[in-house]
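What you see is part of a larger complex, with each chain still in position.
Chain IDs A and B follow the sequence of writing; residue 1 opens each chain.
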Amino acid sequence: MDGSERRAPYYRSVGREREVFRTAARERLPVLLKGPTGCGKSRLVEAMAHELGRPLVTVACNDETSAADLLGRYLVRGAETVWQDGPATRAVRSGAILYLDELAEAREDVLVVLHPLADHRRELFLDRRDEQISAADGFQLVASFNPGYRRGPKDLKPSTRQRFVAIALGYPEAEAEIEIVSTETGVERGVAKRLVSLASKIRSLTEAGLTETASTRLLVAAARLIGAGVPPRVACRAAIVEPLTDDHATARALGDLCDLGF
Amino acid sequence: MDGSERRAPYYRSVGREREVFRTAARERLPVLLKGPTGCGKSRLVEAMAHELGRPLVTVACNDETSAADLLGRYLVRGAETVWQDGPATRAVRSGAILYLDELAEAREDVLVVLHPLADHRRELFLDRRDEQISAADGFQLVASFNPGYRRGPKDLKPSTRQRFVAIALGYPEAEAEIEIVSTETGVERGVAKRLVSLASKIRSLTEAGLTETASTRLLVAAARLIGAGVPPRVACRAAIVEPLTDDHATARALGDLCDLGF
């Protein structure tokens, strides 16, 4: 889990996101990454953890994650009761980057526990141990958030949002995305170009009723199948069309786009 | 539970599903099988586990399955506390196929726990043990999903769907289905043909208000009863009509179709 021990992860910038992230880290300001599925939010965090030379602790937020899951708990081991730090506590003590993936999915009690960690106090209170921890140097709170769906009940509260410097990410420009697809999968540039062109057509289909559109992740999967010998049209249906929709008419329309491309 | 120790399960392909599945396995891409009740999704997984020579770990997803049920838990056994791996952990450690049946029924926390397993990381994090496991070679994540019902609240989130290569399955063509029914049950081809013809009529009744239509599974059950001596009309009512509807008028209409067929 120590980002610095791995080789630098592949991440291609789409704007000034690295500069803002780097400065926020220096200024001890929490960072919120906003963007759609598969646009590279987690990759950016991995890349920054590598650049800043800090360990990375990732927590996939969800409705069942309790404050105890983040902070830690007492475990009964035979006749002994031992305290086990949770991931947030570990990150705070060790000065790691604490990455809360899909923060809006977390329950409110989790968010509220993080508030004193996300302002000038930089403190975490372990109520079960009655212990207050100040964040070690280098600790940084990072969260991701997908504003595209989950409107309403699962929106982040202003009192949470306004604790973060927020960076909006989108899908990369065509040139950058072609580079990503071919670098990641080894397919020849021509195939990558056709996939990116197909994605661009799908992304412009605002009337197709898709909850989200084709992410870079899908293009990479299609390129992998093609590189391994699956006919491109079959690969695009399996890796792009079927993951995007269950509606027969929409699937047929997207399939036609695939056939046009290959 | 080791698929390779059993005789090859009977599975008849309906398209290029085996090729896509095989390539996705080689490329370490998770696979999502989409299709209606009783179309053979579980059979395909059993057949592929056999072909690929990997053990198969099946989890029937439901609303009550917690992340702990998948990952494992500490059990108190007398004075000792022992850790017991859950099915997902076992599959990840042993390089098995982990088959999540009816993935859309799983709670969100379960889905989120699987995210790092379903992308380039191929990792599982056991928070209770504070242990990170990398998937053994050969590990593959497979899930099934029935898009026909459960619209809305129980739809899979894009951030989950887009991690899978998806294969859409349907009911087999008439010829293939006749072969399946007679091979599975031993009834003579004529009976199988009439059952498939009956199913085809029922499947075309879009206005009958059925939640789902007659699956291959129902035809096999009817053929079994007939082969054991139950009069065909009685068998079709018990194995096809009554499982499909509780509405008296619909049941009568479907019953008339049965009488026409036999």
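Methods note: a contact is a pair of C-beta atoms (placed from the backbone, for glycine too) under 8 Å apart; a residue touches a chain by one contact, two chains touch by 3 or more.
Since this is a predicted model, take the numbers as computed values, not measurements.
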| item | value |
| --- | --- |
| Per this structure file, total copies of the shared sequence (2 shown) | 6 |
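Keep in mind that, in the parts below, only the chains that are shown with their structure count from here on.
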| item | value |
| --- | --- |
| Angle (degrees, nearest 5) of the CA superposition of chain A onto chain B | 60 |
| Inter-chain centre distance, chain A versus chain B - centres from mean C-alpha coordinates, in Å | 30 |
| Touching residues on chain A, where the partner in the complex is chain B | 1, 37-38, 42, 58, 60-65, 69, 75-79, 84-87, 90, 101-102, 105, 146, 148-149, 211-212, 215, 217-218, 221, 224-225, 228-230, 234-235, 238-239, 242-244, 246, 251 |
| Contacting residues of chain B [partner chain A, same complex] | 16, 19-20, 23-24, 26-27, 29, 32, 34, 66-67, 74, 76, 79-81, 107-109, 111-113, 115-116, 119, 125, 127-128, 130, 132, 147, 155, 157-159, 161-168 |
